[in-house]
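All remarks here apply to the structure that follows.
All protein chains but one are shown in place.
Our next item is chain A:
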């Protein structure tokens, strides 16, 4: 099993609270238990290796995708439930209990993020961290301080392996 809970050095932000590290196992449990999860996907998923895993997570756990940036371009023909929304806008709407969500059925309780530059997702999540009760799980290659839970900093290969483990456990 990939040890995703070490190396939490960060350079993008600072402050008093940092996210808890998770293993793929715990991440998978939390995702499976979520009542209304949303998979928030950034443009780095244009990388085919990552794209493949995004599709698997969405299909295996039956989670809709918020395709931010230009990621929808690669998800449009993948037979997943994906809709475009700007990440900054989504980050704001997630803090509003009255947001009807992407499907009109209400806001989400858990957001899983993947495929972002660290500095960007960290800023977007800082609104949710400070002004809402939303649970956010970062399964990125880099440690994301402002998520509720996050993998540590990983090598590319370890990251792929960790995602595969997570998918197996879903």
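For the reader, a short list of remarks on this structure follows.
Basically, a contact is a pair of C-beta atoms (placed from the backbone, for glycine too) under 8 Å apart; a residue touches a chain by one contact, two chains touch by 3 or more; residues count from 1.
In this section, contacts and distances are computed from a predicted model.
Missing chain, UniProt protein name: "Acetyl-CoA decarbonylase/synthase complex subunit alpha 1", from among "Lipoyl domain-containing protein", "Na+/H+ antiporter subunit", "NADH-quinone oxidoreductase subunit D" or "Acetyl-CoA decarbonylase/synthase complex subunit alpha 1".
Of the options A:6, A:33 or A:88, the residue whose C-beta touches the omitted chain is A:88.
Touching the omitted chain from chain A are residues 9-11, 13-17, 42-43, 67-70, 72-77, 83-84, 86-89, 91-93, 96, 99-100, 116-120, 123-124, 126-127, 129-131, 142, 153, 155-156.
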